[in-house]
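Take a look at the structure set out below.
Every protein chain but one is kept in place in this view of the complex.
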Amino acid sequence: MNPANYLYLSALLFTIGAAGVLIRRNAIIVFMCVELMLNACNLAFVTFSRLHGNLDGQIIAFFTMVVAAAEVVVGLAIIVTFFRSRHSASVDDADLMKL
Amino acid sequence: MSATAAAVHSLWTTRALADTAATPAIPTPHIEYAQLSPVLIVFGAAVLGVLIEAFAPRAARYAGQLAVSVVGLAAAFAALVALAADGYAQGRSHVAAMGAVAVDGPALFLQGTIVLIALVATFTFAERRLDPVAHGNRVDSFAAQGSAVPGGEQEQKAVRAGFTTTEVFPLLLFAVAGMMIFPAADDLLTLFVSLEVFSLPLYLLCALARRRRLMSQEASVKYFLLGAFSSAILLFGIALLYGYAGTVSYGGIADVVDGTAKLTPALANTTGNDALLLIGGAMVVMGLLFKVAAVPFHMWTPDVYQGAPTPVTGFMAAAVKVAAFGALLRLLYVVLPGMRWDWRPVMWGVAIVTMVVGAIIAVTQTDVKRLLAYSSIAHAGFLLTGVIAVSPSGVSSVLFYLVAYSFVTLGGFAVVTLVRDAGGEATHLSKWAGLGRRSPLLAAVFAVFLLSFAGIPLTAGFSGKFAVFKAAAQGGAVPLVVVGVISSAIAAFFYIRVIVMMFFQEPQPQGPTVAIPSPLTSTAIALGVAVTLVLGVAPQYFLDLAGKAGVFVR
């Protein structure tokens, strides 16, 4: 199979994630969409690694996974504190500083 | 099957050998620990800080953390000076750690700036005289217990027990170490990892305010979601650049851009797709512009700056800008100089919009922290004019401007922490009316900072602006300089409005009081004033220093 198809898939996943970040109102789901974007990047890295025949991309995918895990932990901690003090995880409720 | 395809497969399949014990030898990586020592010292101090949190009794943590942070940062600065004295800033600059980290003039200069900013920020983090004594305990600007629900029973218990979040010091150190690698990163993977290493602690620090906790948590959520979004965009850009060049090292990509790369036949077929280069480069630059708060990507700045604890805001405003501009400079000057005819027009647009929008929206602000946030956006625009010059003087002027801007910003936010009323900091500008009558020294100091932001002669802000505008004009960007001067004039209007308000209006009857700080915050403010005046009156030495440091290694 032509490896370029994986690139199209990765671009598609990235776009879905980006659209989700912009459209969805629930902080957790926005965050899940960001993770989807990161994983789309991973797919692109691995595909390019296969195309170029060097291993850099696969190593980068490892690093991306670890960074994504760290981001999950920090992000969920922040969102959970936010949820506990407001009983809502909607980003529309985050309007204390609106003018 | 062609020869190239066979070469590809041999990466993950190996011919069965009779002697199975023989593993193919891998060249052992080489790490130059001495040249990386500044970053390693800061990381070590941070890890030590985590251990203190884990094992030291609660009463001993604050003093221990403060000592570890100050000693660690001072040692890192000493190591940086030693490296620069050894000639790594000029003749001996090279790329350490298997091409991951550059040790050159701009890297050492920016790392030194970041470490000094962090040292001053540590002082403001550690300030414990501003809040009234609560239940017999002196407290700082950070939450008693970050995980407790605001206003809940657990929080009251923590406040009564006099808890403080001493984790802020290790978090600060981790962020500083990430920021030190960021402008020195010499491949895109290091760039991304260091971006996250400094961003994640900052997201947490934003959520840890003692007062107005809901606002602080809200700022943190916003910063986190937008920051994660922008770093995902940056990462996809990295993926595309990797697809373009077959490597993530800055030098390697630059060679492919210039067409001078020596490629193996396998790579020659798959690299050099210009669409990948243009889109990937744009996405990486977008991620960096988000961090410097340039205009289409600035939406988070006012809210985050307003909601975060003020010492954190000061640190963020100063250090993130230094680190991110360092990375932006290196990316545009080392990786993409071959594409400057493509990115310069875009950067022109971004710089113009950033300067104009930052200056105009700042005029309408009524909160001093939001005002300083918009001023930091406008300053990002001025810095971008220096970046656009694409010349050695462009690099050195941006380096100089960053020093001038960051210490003034730290001092400015430190002043904001002192003006207080019953609800904590009194950040609404109307409450600052008549402050000059009540506390002339503080108002005068803040006026000095505002004049420096405005770029009035004999302040650091003027020397910096003059340097970047001169570099931009020499680089052929005269219209940009005209826009810069006009938006400086607009910006000067609102800075001077605040000064007029402080000195020529009657104080409100129920106005805020000015807290008497400990020597920690006084030092931060005094340093800000000193840098403002020294760089304003006698900038030449520092301009020369920045000029000498302005050559990237490749």
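Letters A and B mark the chains in the order given here, with residues in each chain numbered from 1 onward.
By our rule, contacts are C-beta pairs under 8 Å (C-beta built on N, C-alpha and C of every residue); 3 or more make two chains touch, one makes a residue touch a chain.
Throughout what follows, contacts and distances are computed from a predicted model.
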Worksheet item: What does the UniProt entry say the missing chain is called, choosing from "Molybdenum transport system permease", "NADH-quinone oxidoreductase subunit A", "Acetyl-coenzyme A carboxylase carboxyl transferase subunit beta" or "Phosphoribosylformylglycinamidine synthase subunit PurQ"?
Response: "NADH-quinone oxidoreductase subunit A"
Worksheet item: For the full complex, which residue in B:Glu32, B:Glu53 or B:Asp131 touches the chain that was left out?
Response: B:Glu53
Response to the item:
The missing chain sits against subunit A at residues 24-26, 28-29, 59, 62, 65-66, 69-70, 72-73, 76-77, 80, 83-84, 87-90
Worksheet entry | Missing-chain contacts mapped onto subunit B | 23-26, 28-29, 31, 47, 50-51, 53-55
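Throughout what follows, only the chains that are shown with their structure count from here on.
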Discussion item. Taking the mean of the C-alpha atoms as each chain's centre, how many Å separate subunit A from subunit B?
Written reply: 23
Worksheet item: Hey, which residues of subunit B end up touching subunit A in the complex?
Response: 4, 7-8, 11, 146-147, 149-150, 189, 192-193, 196, 200, 203-204, 207, 213-215, 217-222, 224-225, 228-229, 232-233, 235-236, 238-240, 242-243, 246-248, 266-267, 270-271, 302-303, 306-307
Worksheet item: Which positions of subunit A touch subunit B when the two form their complex?
Response: 7, 10, 14, 17-18, 21, 27, 30-31, 34, 37-38, 40-41, 44-45, 47-48, 50-57, 59-60, 63-64, 67, 70-71, 74-75, 77-79, 81-82, 84-86, 91, 94, 96-97
